[in-house]
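Here the complex is missing one protein chain, while the rest keep their positions.
And now, subunit A:
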Amino acid sequence: MHRTVPSLPLAPSVKVKLINAGFQVASDLTDMRPLQLCKEAGISQEEAVEVLQMLRDDGQPHQQRAATESLTALDLLHQEQALGSIVTFCSALDDALGGGLPVGKTTEICGAPGVGKTQLCMQLAVDVQIPVCFGGLGGKALYIDTEGSFLVQRVADMAEAAVQHCTLLAEDTEQRQALEELTVEKILSNIFLVRCHDYVELLAEVYLLPDFLSEHPEVRLIVIDSIAFPFRHDFEDLSQRTRLLNGLAQQLIQLATQHSVAVVLTNQMTTRVSNGQSKLVPALGESWGHAATQRLILHWEGLRRLASLYKSPSQMEATIQYQITVQGFRDAPDEPRPTPATSAVSSPSGNHSKHPRMEDRS
């Protein structure tokens, strides 16, 4: 073990006492008994036991491997292709995102009130359940609602439309078999709903998520709608808010990577006045902008709803138009079909569908 004592995840007071007693490297501590450590360093018995327990856990093979194991980019490429993405049923948006919402990354959706953020989240909670033979992920969804805007009737409508869409597409026996199990009741029962009333409940919920995900490995989507609401009112200390949000963001990306889930966060907009002009920018501050891996901004232009991909590690910035219909989140009616040239750009998702999806004509 080559860890130095100051870099161990222990309480600062314990570390100071250990360093004053002369322990420099983690290997100095491994042969000690709790009572011995207690006397030499002057820490309490419980702290000594805690320190030794932590070192023993750290020395476990899987922990060590996690810290030292490096994948080559080639392995990562294969992994990414196997992970897939969640379609949004709006083909223009799917193209802009490179096949859909990527699994294993955090995506932030910002927008003014009423532009369709919650609609998109509900649509994604339905779309993640599309069976694998139709090109979907066949997974479950966890919906963390902080605003109280989750409406079951709306999700039922979207689920019904999705089932109808798949029925139109079903062509061989495997797909027809999968279709028999895909009912509105089943779709609704695969969405886990949690209601958080303030930021403390939200932080506690995120803290409990690793255990939840280990118990339910089929969960492929986590939606937090919205992450801005509990943090925007009633928070006096803004720097503490920034710290909490940064910590939360790191926990979420860790969950996304380790358990292969897509994390979707919804954010609100605030006005920024500069040079005599005011414009709408995403809320929660400048440093929150770095938290999510991808950022999608939904905005109005007259009567049209537009979605702009503002930040993405693998896709170019693009703006597309969409609309909300009875069936849910769909393409805008006069959106030009993607030409064959642009659709030759390789999509990162391992697309398992055997037949191309038909455009929704309604």
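By definition in this document, contacts are C-beta pairs under 8 Å (C-beta built on N, C-alpha and C of every residue); 3 or more make two chains touch, one makes a residue touch a chain; residues count from 1.
In this text, contacts and distances are computed from a predicted model.
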Report task. Could you tell me which of "Proteasome subunit beta", "Sorting nexin-1", "DNA repair protein RAD51 homolog 4" or "Geranyl diphosphate synthase" is the UniProt name of the chain missing from the displayed complex? Result -> "DNA repair protein RAD51 homolog 4"
Query raised in the report: So which of A:Leu35, A:Leu77, A:Val152 or A:Val326 would be touching the chain we can't see?
Result: A:Leu77
Report summary line: Missing-chain contact, candidates A:Ile253, A:Leu280 or A:Ile324, resolves to A:Ile253
Query raised in the report: What subunit A residues would touch the chain not displayed?
Result: 2-4, 6-9, 12, 19, 21-24, 28, 58, 66-74, 76-77, 79-81, 98, 104-106, 237, 239-240, 242-244, 246-247, 249-251, 253-254, 256-257, 274, 286-287, 289-291, 293, 295, 306, 308, 310-311, 313-314, 316-321, 342, 344-346, 348
